[in-house]
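All protein chains but one are shown at their positions in the complex.
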Amino acid sequence: MMSPWLADGLIPLAKILAVILYPMLMVIVMIWLERRVVAWIQGRVGPNRVGYQGILQPFADAVKLFFKEDIVQRRADRFLFNISPVLVMFSTLLAFCFLPLGESFRIGDYTLNLWVARSPVGLLLVLGLSSISVFGVIFGGWASNSKYPLLGALRSVVQVLSYEIPVGLTVLTVVFLARSMDLVRIVERQQESGVWYGFLLPVSFLVFWISAIAETNRAPFDLPEAESELVAGYHTEYSGMKFAFFYMAEYAHMVLASSLVVILFFGGWLPPFPGLKAFAFLGAIPGFIWYLVKIMFFLYLYVWIRATFPRYRFDSLIRLVWKWLIPLSLVNFLVVVGLRYLL
Amino acid sequence: MTFAIFLLFALMAVFSAVMVITRTNAMHSVLYLAFTVLSVAGVFFTLQAEYLGAVQILVYGGGIVVLYIFVIIIVNLDEVVAERRKLVPKIFIFAWPSLLALQVGTVVFLNRPAARPGPEGGLEFRALAEMLFTSYALPFEIAAVLLLAVLIGAVFVARRRLSRGPD
Amino acid sequence: MVPIDAVFALGIALFVLGLFGVLFRKNLVVMLMSLELVLNGLNVILAGLGFHLRSPRGSIFAIFVILMAVAEAAVGFALILSYFRQKKTYDIDKLNELKG
Partner (left out) sequence: MNSPSPAPPFLLAKADAFITWAQKNSLWPFGSGLACCAIEMIATAAARYDISRFGMELFRASPRQADLFIVAGTVTNKMAPVVRRLWEQMADPKWVVAMGNCAVSGGPFPTYAVLQGVDKVIPVDVYISGCPPTPQGLLHGLITLQKKIARGRPTQEILNPDAR
């Protein structure tokens, strides 16, 4: 029997702390991973001076940025300039509250859920909250009162809003198969049907993944931060900790996108081959370890893509989404609905 | 507990609504409008209208408010529009909405419905979807046609008139 | 459990604040924003009634209101843009061609 204050007070508090720390931890791992993997792909070594194989490099960067001067230009709009990094970070962390980390398990007679909040419309909420971070980007770009940040912010917003459409349309197919927008339920449905939706809906997965790369402003779609044209994009005028907030939020957004891909298309915390008896022994490994392994794979894919592809031109970026991805996802949706009723 | 959260969101909504209509900088107004929209979404959650809250965040937060920001950036002017009209007597400006509020308030408060216990699952997402696509299928379709008309109309009204040639 | 009176109070407060904004401000964009406040107040009341009567109709009505708000914003911005192209201002008081 657990005391009620532990169940109702302490555990939610611990969960809230965890939902702040977990993305930060993933961000740190991701920054290190990216620098090492890109170096490896380019035949270099990568950061290896601080800590074991340079694992403390992101800590050094963070501490350095924390003790750096915080510049606010004279002509900047102080209020908006200061609030936009917070907005970006806040919306991304808020979206993490609705991501389940694994199935709930029982300790004694208490059921520990590995999520902070569960909602029947969790999928919509995560998509909505992650699109809220657009505010921070555009307010930051506008408040800097400088041309490159403004151009970068406008580019970013156009890009994110355009790529939101194929994301919504492909997510619909998953919702259609799972008959639920509850993220936990979607994973459970994949367990029931015995197959990850990524194998049932390969087109949806591809379109979603391309759009996820574009929504997180990553290479090859990192036009808002293209340093050859826009200096550093919307955060050109930011220094010190505020810049670190933008930087961390971008990586947290990548973690969020990877988690969504894993939950929607690759069975969340389910072990591989959930339907086959022969592979049932894989279930001995706890669910959230599978989950983390899958997320790490997609984060690695992010880095791999970044190190492989050259940057798009902006008009081809917009052409890609409006002329290819949106029609493709519409047709995909119709085909999925049709097949579901025909078969 | 729910009521405390409701009060928190309600206070945030009212505070940022006041800020929306009092800021002289339109960009600040938009920021506070975003805060209002998000707090109203929170209010919807406390009222168990989760789908509505999600739609509010997605459509209002991700769509409409961003449109506002875009328009302000596109028509960005250094000119600060002089506020407060002089032609209408101030007393009238204050009195009319206050009277209206009083009237609406009395009507609403006097005729407020008795709480109906009803079926417990009455607010489920599934019930909403079923009602939306059966009883309200026709309004739904009409709304879709309206959006299509708006799309075409907005593009038509806002297009650059190229026939006049370059300026 | 949220009492219905509190929901009404919030809805009316947002409605009246929006109304004040429409009446007070001369900036066209801010006026449209105040209109959004009005619609939000309405939605709060609708959602509260739906919650109170345990019926999904409140949410459905509010969704239609949001759809209408999207339509209103799109057309409003189109009008503001074409107005701005002609007048180079968004002051509502300059919109007086039809005045005798």
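Letters are used for the chains, namely A, B and C, taken in the order the chains are written, and counting of residues starts over at 1 for each.
By our rule, contacts are C-beta pairs under 8 Å (C-beta built on N, C-alpha and C of every residue); 3 or more make two chains touch, one makes a residue touch a chain.
The structure displayed is predicted, hence computed values, not measured ones.
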item: Neighbouring shown chains of the undisplayed chain, as defined at the top; value: A
item: Touch with the omitted chain, as defined above, among A:Leu10, A:Leu25, A:Val45 or A:Val335; value: A:Val45
item: Identified contact with the non-displayed chain, of A:Phe243, A:Trp269, A:Tyr291 or A:Phe333; value: A:Phe243
item: Subunit A residues that touch the omitted chain in the full complex; value: 35, 39, 42-50, 54, 57, 59-64, 67-71, 227, 231-232, 235-240, 243
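Quick note on the criterion: only the chains that are shown with their structure count from here on.
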item: Geometric centre distance via CA averages, subunit B-subunit A, whole Å; value: 29
item: Euclidean distance of C-alpha centroids - subunit B vs subunit C, Å; value: 5
item: Multi-partner residues of subunit C (at least 2 other chains); value: none
item: Junction residues of subunit B - those touching two or more other chains; value: 51, 55, 63, 124
item: Complex interface listing, subunit B residues touching subunit C; value: 2-3, 6-7, 10, 13-14, 17-18, 20-21, 26, 29-30, 33, 36-37, 40, 43-44, 46-49, 51-52, 55-56, 59-60, 63-64, 67-68, 71-72, 74-75, 77, 79, 81-85, 88, 93, 96-98, 100-101, 104-105, 108-109, 112-113, 115-120, 122-124, 127-128, 131-132, 136, 139, 143, 146-147, 150-151, 153-158, 160
item: Touching residues on subunit B, where the partner in the complex is subunit A; value: 25, 27-28, 31, 34, 38, 50-51, 53-55, 57-58, 61-63, 65-66, 69-70, 73, 124-125
item: Of all residues in subunit A, those that touch subunit B in their complex; value: 77, 79-80, 83, 119-121, 124-125, 127-129, 131-132, 134-135, 138-139, 142-143, 150, 154, 157, 161, 164, 181
